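The other protein chains are all here in position, but one chain of the complex has been omitted.
Think of it as A, B and C in the order they're written, each chain with its own count starting at 1.
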Amino acid sequence: MLLARLFDEKFASLYRAGKIMGGVFLGRGQEALSVSIGVHLRTGDVFAPLIRDLAGRLAFHEPVLDAARTYLGSVQGPMRGRDGNVHRGRPKSGQLAMISHLGAMISVVNGILFARRMRGVDGTVGVASYGEGATSTGSFHEALNQAAVEQLPLVVVVANNQFAYSTPTVRQFACDSLLARATGYGVAGAAVDGTDLGACLQVVGRAIAQARAGRGPQLVVASLLRLCGHGEHDDAQYISPALKASPAGRDCVKVAEQYVLQQEWAGADTIAHWRAEAAQTIEAAVVTAQRESAPDPFAPHYWSALASQHRWERREEGS
Amino acid sequence: MLLARLFDEKFASLYRAGKIMGGVFLGRGQEALSVSIGVHLRTGDVFAPLIRDLAGRLAFHEPVLDAARTYLGSVQGPMRGRDGNVHRGRPKSGQLAMISHLGAMISVVNGILFARRMRGVDGTVGVASYGEGATSTGSFHEALNQAAVEQLPLVVVVANNQFAYSTPTVRQFACDSLLARATGYGVAGAAVDGTDLGACLQVVGRAIAQARAGRGPQLVVASLLRLCGHGEHDDAQYISPALKASPAGRDCVKVAEQYVLQQEWAGADTIAHWRAEAAQTIEAAVVTAQRESAPDPFAPHYWSALASQHRWERREEGS
Amino acid sequence: MSITYLEAIRAAQARALAEDPRVFIYGQDVGAFGGAFKATKGLAQEFPGRVVDAPISEDAMAGLAIGAALDGLRPILEMQFADFSTLAFNQIVNQAATLFWRTNVPCPLTLRLPCGGTAGSGPFHSQMLETIYAHYPGLVVLTPATVEDAYSMLLEAVAIDDPVIFCEHKFLYYHLKAEALPTEALPANEARIARTGRDLTIVTYSAMVHEALAAAEELRGEGWEVEVVDLRSVKPLDTDTVMASVARTGRLLCVGEAFPWGGVTAEVVARVVSEGFDLLDAPPMRLNAKDTPVPYHPNLWSAHRPTARTVAMAARKVLHS
Partner (left out) sequence: MSITYLEAIRAAQARALAEDPRVFIYGQDVGAFGGAFKATKGLAQEFPGRVVDAPISEDAMAGLAIGAALDGLRPILEMQFADFSTLAFNQIVNQAATLFWRTNVPCPLTLRLPCGGTAGSGPFHSQMLETIYAHYPGLVVLTPATVEDAYSMLLEAVAIDDPVIFCEHKFLYYHLKAEALPTEALPANEARIARTGRDLTIVTYSAMVHEALAAAEELRGEGWEVEVVDLRSVKPLDTDTVMASVARTGRLLCVGEAFPWGGVTAEVVARVVSEGFDLLDAPPMRLNAKDTPVPYHPNLWSAHRPTARTVAMAARKVLHS
């Protein structure tokens, strides 16, 4: 999560310097929750990350270069310049490449889990990560209900960071806790303090283990705050100082460092060393990506959207 | 509800005789629930009926001729031949003309209630009626959540008749009771035995009264069975004899008659008289509708879909 | 033996299930019940666990099919009526259609859409949807007009590595019969000359092929030889066959059952005139459904869509200009 935090900071500064193609969306404040997903996933599992899931992506073995290349427009990124930033992914490695439409990835994860079952592959878990705003989408509802009907090993992690862009939860839903939805779908539910790494590791880990053990879909609802704007273009003035000062506003990275020190898992110098190492990794990735070339619009492969193009080639398609 | 039952039977027999344009969908077994909606609505209220809501429609003052005219293709029906059977309505009288896409009417009801509030009109209630299958739609979810956020005087009545077309509830949702969804939305919820007229009147009546009193959206879930096919083309073989013999399979009209007799609200002869009267009303409506002419495709008004056609008339539209 | 268009669709699915273990069917009431139109009748029994009932969740249905396709299966997704696919629209055009282009992983799913009008079905059970899907990059849109094509093109749809929108026409389900299932077939992307002629080319697809053929027959009585091109696939669109026909006849009428703005008839006419302007001896013409929802009453319905009679009228106009 330290790597993710520093990487995000790097992206933010590159964004300010005008070096980024498109927008930048940070996970600041949400790394503890996110990393808890990634560390509990295994090869063969499936992860549909949220825009704020750099930590979870990296923990689930996304190559460090993927993010750098995508943000910086290198043709060698996993999306080859076709799609950008948070939409990157490697479906073959279980890292789904999200579409922007919120809620839409959950049923796709369902489909993969369904396919695994049909093919007799056991033990796969799929995690889809969304913000509390996405719970208002029809897609979210249909997919969670579908997973419940099919009893799929799906874990949906909802990061309730109190805002969907600028919209506070009071304009998003009227229930006391989103956890109540779990009962409505007939799935297991668990709440967690998203600023507390230890708690996140435990609760998310348990949900993933339960799903893996065949206990059906799991809903995890974390409360926290994003310690940044919706995107780097947004100064998030709508988040009140009181909320920032509340427990939800704790910086999960600081809390985690504190915890590591307290538990004497590592000393301050070790943490400083981690930090330096992470910074170096990031710097190297950024330098590499910046040196790589941009996509070449004259390469014809960019301009065909069909996998079965060869089938149609006998007859030329007009414009 | 007796009128609705007999009317439905008439439609079924007209359908078998090939006298109906399009399909016929009956409310057999669901009249007690349906009529309970209609009787509690007032002028100015809004009702988005389900395909099985003839009883509720009539109780909410739908002209008897509307159904006959629509099913029999009279140009004098409220839809003027443009749309058919269960899609009929009179929006200006609060009887919404549903589109087929399940769940889609709830947010429209929300919009009317929202408009009333914005215009300072008080005391309007809106009811949307759906089967349990419709609860799986994204539209249902979005709209109920929207009503909760806006605290609109919406009542959603779900007739859980155990099947969506042929699909049993076990393939539709995995929760113990759909009532659990109410908590998830932060709205009031109530269950009712849909075969019991007295219970339906009370529970639906209370929900409507609560909404009218400003207590926010209400979800009513009734359990019952449809005592017919999905439409008259369907013999409903998928409904097991055991289920038909269960309490949910009771015929609500018989139960109601029993109840009326028991309570001594009326004697057997009075009921027989009601029946005869209803049959006469129906016969008259059918005869009238059958005598009326069909729509004339050469009438130009059929072929323009815009209310503001006059705006565009200066320039002719091609093809 | 005689087999209907609908039975051909069922038979193609049975064969796909039998021959390819990656194939499964997902849709509302497709299991034990056999589907609203019985297009999957008996298949759940014959292929246990591979014909699966879905909840009324079109968006999630499409999403599940996409995920399964991504993972290497070959889902056939049935919409109960094409009209309800508007609720899966986002998953289809934004998720399924973009997946291969974005990630290089194919998304081989077949979406069966029972399309088109029948008398008394009204605005929400009669729509033609090919226009809106064909507009989006990354989708293949097939519109079989014959029993043989219903069969062979559905099999090919399942084999294609892209999302295929399979527009089957409900009006043809029971009416249209063939002697037997075909043993060989044109590739799905090639148009077919359904009737040869030298005076006028009518380009059409799906149920309108039969209206055009009937019109051609009627016009034969008046001394005209009308050629009818059945597009079969509207995306990709076989411009070559169309152009070759127009080169022979010099005249073009394009007929579709969809709403008039945009769509197949506009695309065909626009392509022919930009690529083969000099082939035309007279202005090309289009005939579409009217620009209103599809009416419920049979009187209105049959005036809303093109029929043999109105096709013949339009053809006479082109022939005489």
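One rule holds for everything that comes next: contacts are C-beta pairs under 8 Å (C-beta built on N, C-alpha and C of every residue); 3 or more make two chains touch, one makes a residue touch a chain.
Not measured: the values here are computed from a predicted model.
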Open item on the list: According to the contact rule at the top, which chains on display are touched by the left-out chain?
Closed with: A, B, C
Open item on the list: Out of C:13, C:28, C:57 or C:90, which residue would touch the omitted chain in the full complex?
Closed with: C:90
Task: Residue of C:27, C:63, C:263 or C:298 in touch with the missing chain, whole complex considered - done: C:263
Task: Residue among A:93, A:151, A:167 or A:202 that touches the chain left out of view - done: A:167
TODO: Since one chain isn't shown, list which residues of chain A touch it in the complete complex.
DONE: 21-23, 73, 79, 81-85, 87, 99-102, 133-134, 136-139, 164-167, 171-173, 238, 294-298, 302-305, 317, 319
Task: Hidden partner chain, residues of chain C it touches - done: 83, 86-87, 89-90, 93-94, 97-98, 101-102, 123-124, 131-132, 134-138, 235, 237, 258-259, 261-267, 269-270, 273-275, 277-278, 280, 282-286, 290-293
- [ ] Kindly note down the residues of chain B that lie in touch with the hidden chain.
- [x] 78-80, 82-83, 87, 89-92, 97, 99, 101, 104-116, 118-119, 138-139, 142-143, 145-146, 149, 304-308, 311-312, 314-319
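Note that in this section only the chains that are shown with their structure count from here on.
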- [ ] Taking CA centroids for every chain, report which one is farthest away from chain B.
- [x] A
Open item on the list: With centres defined as the mean C-alpha position, give me the chain A-chain B separation in Å.
Closed with: 43
- [ ] Measure off the straight-line distance from the CA centroid of chain B to the CA centroid of chain C, and report it in whole Å.
- [x] 34
Open item on the list: Show the residues in chain A shared as contacts by 2 or more other chains, in ascending order.
Closed with: 138-139, 142, 145-146, 149
Task: Two or more partner chains touched - positions in chain C - done: 54-55, 57-60
